[in-house]
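Omission of a single protein chain aside, the complex is shown with its protein chains in their original locations.
Showing chain A:
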Amino acid sequence: MAKPAANAADRARSVPALSDKRINIRTRRWESPIAGYLFLSPWLLGFLLLTLGPICMSFYYSLTDYSLLAAPNWVGWDNYHRIFMSDDTFPKTLKITFVFVLLTVPLRLIFALLIAMMLNRNVKGISFYRTMVYFPSLIGTSIAVSILWKNIFGRNGFINDVLGFFGIAGKSWIADPHYSLYTLILMMVWQFGSSMIIFLAGLKQISRDLYEASSVDGASKIRQFFTITLPLLSPIILFNMVQTTINSFQMFTQAFVVTNGGPVHSTYVYVMYLYETAFTKYQMGYASALAWVLLVLIGLVTALLFWSSRYWVFYESQGGKR
């Protein structure tokens, strides 16, 4: 209850500080401009040469026909026109990617949060459990895990052993176009470790007093979850959501190794299409256009998430205003 008052006091105090700063800016003299740029130079060079330059070049290439062997040949917006109008693969791969993202992100976040809550306890050996749960994420996107997955869901994998125990006939899940994408989703969900650790750190910051006070008032555990845990954790949920979404859009190694995009293109995710366009067909111009479409797409989805956060993310520092 004391929060809004404290905030007002904070704001009152910060007003003179702010105007001090304004005066400073006008008469500003830099303390270490040369040393500053010298220390900054590795990153600045890298940014200009390996990020900004390539971004601009990528846009230029996307307006050309370029095969690495001959100089880029200007074609204007043709590549984009082709992507949206006459490319049969593009809508397919886009749909697969969206299904993948829409299922992976919520499932992964739900599991990460549930298990973070289980781990947010003071019981003996908790760090042992945390290690066990985190372990699959450690080996992350390495090719070794993809090889493992290929076996687990193959004809002789343990999934079929388990199903056989219940009398269900097994099959190669990876080779079945109806199920192959789901095996990849399951793999991403299995590796929820980094989201979980971020949730765990967030949960540790929620004051115990809140739970104690509300249980004195007779609130049930479920009610506490919805009225205390979720709102106070919502900024972290947003962070994890944005990060997992961006990563899921860029999934590549798993699809490349476990299923190689197949069967019948059922796991042909966007980045795999981009990779093959660029590095097996050497259509660098078209691949660059695909990359720009992906960039805009990820940008739009991220913007949508941030926009929606106004309605569900709760910031304590704003005195509880949503």
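Here is the rule we use: a contact is a pair of C-beta atoms (placed from the backbone, for glycine too) under 8 Å apart; a residue touches a chain by one contact, two chains touch by 3 or more; residues count from 1.
Everything that follows uses one rule, which is that contacts and distances are computed from a predicted model.
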Handout entry: The complex's invisible chain, by UniProt name, from "RsbT co-antagonist protein RsbRD N-terminal domain-containing protein", "Methyltransferase", "N-methylhydantoinase B" or "Carbohydrate ABC transporter permease"
Key = "Carbohydrate ABC transporter permease"
Fill in the blank from the handout: Where A:S58, A:T89 or A:S172 are the choices, the one touching the absent chain is A:S58
Completion exercise
Missing-chain contact, candidates A:I110, A:I147, A:I168 or A:A213, resolves to A:I147
Problem - Selected from A:F47, A:W74, A:F226 or A:W312 as touching the chain missing from the view - result: A:F47
Problem - Footprint left on chain A by the chain that the document does not show - result: 30-37, 39-40, 42-47, 49-51, 53-55, 57-58, 61, 68, 115, 118-119, 121, 123, 125-127, 129-136, 138-145, 147-149, 151-152, 155-156, 158, 161, 164-165, 190, 194, 197-198, 200-202, 205, 236, 239-240, 242, 246, 249-250, 252-253, 256-257, 271, 274-275, 278-279, 284, 287-288, 291-292, 294-295, 298, 302
